[in-house]
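Excluded from the complex is one protein chain; the other protein chains are retained at their positions.
Moving on, here comes chain A:
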Amino acid sequence: MAYSYQLKRVDFIFKNENNWEKVLATTIKKKPEEIINELISSELKGRGGAGFPTGLKWKLTAEAKAKNKYVICNADEGEPGTFKDREILSRVPYKVLTAMAVCGYVTGAKEGYIYLRGEYKFLEEELNKAIEEFHYYCQETNLDFKVKIFMGSGAYICGEETALMESMEGRRGEPRNKPPFPTQAGYMDGPTVINNVETLVHTFTIFEYGAKKFYDLGVQYSRGTKLFSVSGDTPKPGIYELELGMSLQDFVYEFGDGDTKAVQVGGASGFLVPRKKFNDTAIGYQGKLVGISLPTGGSMMLFNSSRSMFNVLDNYLEFFREESCGQCTPCRVGCQQLLLGIKAVKRGEKPASYLEKLLRLTETMQYTAKCGLGQSVANSFSSIVENFREEMIY
């Protein structure tokens, strides 16, 4: 009997961009509290991967007392396997700008920045044209809000919110200690809302259709839709907007090539799920659901049985070793030693039990690294080593 499944395709993000003037005009007629409550009741969570409730972020910044506040759109999309933010910025830039302006209205920020990664510099010109037209509209309607692009220069770590702010302030992109959180003291020590590109577009959907429509999509704890960047061993790589909460098995039925051995959910800093666990894994934010629920910034990479998981892990670790900012020792030295360690095991210079030592090292990194980069190396490392131990050794 054929397996019946349903992936719920949706189409909000890339639709109705022309509505932006209307959406902006009607939204800023509402009181800021009303807009915040709308966002909170939609249960929208950050789409960059960390999943912080967006409404709460806006609320905290709105409540903070300061002269200068900022809105930052995080377009430093560096996670291996993610490419949705580029697509959003090139196809529906006005939605992003509208969401930023509403955020400015709600929080009292007059300045917005788009931190665009250096690899996407080719977008800058088109985006600047959109910003110019947007400014013109703001001027006509007496809306005091300006957006500027800040170009990155090739550093994965700058996607971390505080590292991004350090970078914007002209320094090395090294993450800060938290607290204080950006909502209290962010860019130039002003209260700052920093949202992923996709999160901002979802707020636009909520302004356009209301919180209920958004809330009705997805499952408990994981409301709404999400853009997925599908790549690897799949006959149809690309970008797909799907409802959250689907099972990984359904995803593989739709996108697999019939020989899918494992799926990396959430990029190099996410988890690798082997075939036998597809059925028990759902895609969404962690909650009290049955089984495992994995969050993702959208990166879904499929591997078929021709791939060596050792090579995959080796590639990730090389990536982390290069992209670690080097500020804290657990991450800087940890990434180097993990890479040396798995190579030594593969060459037979270290016994297989050395893998356990390396796993303990990732645990230490998880507890002691300063930011998400060092903390999340453990995710892919342990999920690959534990599920594909033989491939690491032989």
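Going forward, a contact is a pair of C-beta atoms (placed from the backbone, for glycine too) under 8 Å apart; a residue touches a chain by one contact, two chains touch by 3 or more; residues count from 1.
The rule is simple: contacts and distances are computed from a predicted model.
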Can you pick, from "NADH dehydrogenase subunit E", "OB-fold protein", "Molybdopterin synthase subunit MoaD" or "ABC transporter permease", the UniProt protein name of the chain not displayed? "NADH dehydrogenase subunit E"
By the document's definition of touch, the residue of A:61, A:74, A:229 or A:362 touching the omitted chain is A:229
Looking at A:25, A:151 or A:352, which makes contact with the chain not pictured? A:151
I'm checking contacts with the chain that's been left out. Which of A:173, A:245, A:266 or A:284 qualifies? A:173
Absent chain, residues of chain A that touch it: 77-83, 85-86, 117-122, 150-156, 167-173, 188, 229-233, 237-239, 264, 268, 301, 303, 307, 311-312, 315-316, 319, 322-323, 325
